[in-house]
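Here is chain A:
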Amino acid sequence: MNEAAYAPPSGLQAAKPAAGPIAELRNVSKRFGEVLAADGLNLSIEAGEFLSFLGPSGCGKTTALRMLAGFEAPSSGDVLLDGEVVNDLEPYRRPVNMVFQHYALFPHLTVAQNIGYGLRQRRPRPPREEIERKVTNALEIVRLEGFGGRRIWELSGGQQQRVALARAIVNEPKLLLLDEPMAALDRKLRKEMQIELQNIQRRLGITFVLVTHDQEEALSMSDRICIMRDGRIVQTGSPRDLYDRPRNRYVAGFVGSSNFFDGVAAAVSDTETQVRVAGGIMLSGRALAPVTAGQAVTLSVRPEQVRLARTAADGDKAGWDVTVLSRIFLGEHTEYLVKHDGLGEFMVLTPRQAELSDGPFNAGERLVAFWEAESALVLTQD
Partner candidate 1 sequence: MTNDTDYISKRKFMEELYRYRRGSVTRRHFLGVTGLGTATAVLAAAVPGLRPRPAFAAGDIGDRVVLATWPNYHDPANFEAFTAATGAAVDVNVFGSNEEMLAKLQAGGSGWDVFVPTNYTITTYVGEGLIEPLDAARMANYDPAAFDARFAGPGNVDGTLYAVSKNWGTTGYAINISKNDNVTPTTWKEFWDMTMDSFSGRTMVHDYQLTTIGNALKYFGYSFNSVDPKELADAEKLLLDAKPHLFAINSDYQPSMRSGDAWMTMCWTGDGKQMNRDMPEIVYVLGKEGGELWSDFYAIPKGAPHLDAAYALIDFMLTPEVNAKEALFHGYPVADSRVNALLPAEVLNDPILYPAAELLDALEFGAAATLTDPNRAELLARFKSA
Partner candidate 2 sequence: MTQRSRNFLLLAPAGAWFLVMLVIPLTVVLIFSFGERGAAGGYVPAFTLEQYANLPARWAAFKNTLILAPAGTLASLLIAYPLAYYLAVRADPRWKTALLVLVIVPFWTSILIRSYAWIFLLGGRGIPALLAAIGIEDVRLINTPFAVLIGIVYGYLPLMVFPIFVNLDRLDKRLLEASSDLGASPWRTFLQVTLPMSLPGIATGCLLVFILLMGEFLIPAILGGGKVFFVGNALVDLFLQSRNWAYGSAVAATLVILMLVSVTAYMRLIRRLGAQREDVALM
């Protein structure tokens, strides 16, 4: 990567990416009239990582991205790039590029002209041959060799997506922002692009910040995920972290799927917390954060942690008598919806391997369901 080709404002150029976080949000809030779109965001983005903002629409993830890009200035707090406060720095002065949700490609320019657009804005303007070389290189990276002379409207959605990506990465930005880049692609294409994006990110070493509402996308691509709700960051961590150690019920619901049993913490010990759920049934689980007796909590059990059997084989552990309501064959797994008289309905995901001995079970069959107490998490409800 040719760092010298940049002409960013003073300070940004000299800083080495490895020295510290490449971008930082420090207690950043953004207010649009009555609406608080971002509320006290704190986050530092490390050089070279792939970070995703994940949350439903309206959670503030796009606002966070736009503040990094410079399209919005924070109402309070600081946005830092390479250690320098850039709150009011115009977008065109930031070494940051964005892949827009609907690509925002220039319809009056060719593919090559679109990709070279950012290079042509630099002062001093790079020589023509250099621009051409970089554009060709970018086209290769996104596997669109030979498409340079095409018009934007001649391309498919997937191809346009690649052009948008090439237009951004050709500038070798410090930070590449991606705003729901795959929302408009069909499922198969999306899968392919996800893999390709990851490959490109690894190859180029550019820091990627992705905004998405698709948990699968976030989980499969990101080094870290920042889960947002109502303008706040709920939890930031690696996908495995978030899956295994969700901070609360919201995170657990957003990352993977889970069975939730709402109740009140009854007995609390270091290793185990007893939760009284509907119908007075006591369930035990492991609390990740301190819980006090009497607190409203939710017990979360992942469907794949539940086992089903025709008879209670493991004598020392009490199972739950359930009835099979439905069965969905998913290939490697089978998904069952079962019902317990006191606990209600919950999901079970059974690996094909397990079914060889004891399954498959049929709708209406009466079974026993088990899970290990340590695989059940006691979560706060905030």
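On how the list was made: all candidates are chains of the complex that A comes from, given by their letters.
As a working rule, a residue touches a chain if its C-beta (ideal position, glycine included) is under 8 Å from a C-beta of that chain, and two chains touch if they have at least 3 such contacts; residues count from 1.
Please read these numbers as outputs of a predicted model, since none were measured by experiment.
Here chain A stands alone, and the other chains of its complex are listed as 1 or 2; which of them touches it?
2
Residues of chain A touching candidate 2 in their complex?
So the residues of chain A touching candidate 2 come out as 69-71, 90-93, 96-98, 100, 102, 104-108, 117-118, 121-122, 151, 153, 167, 171.
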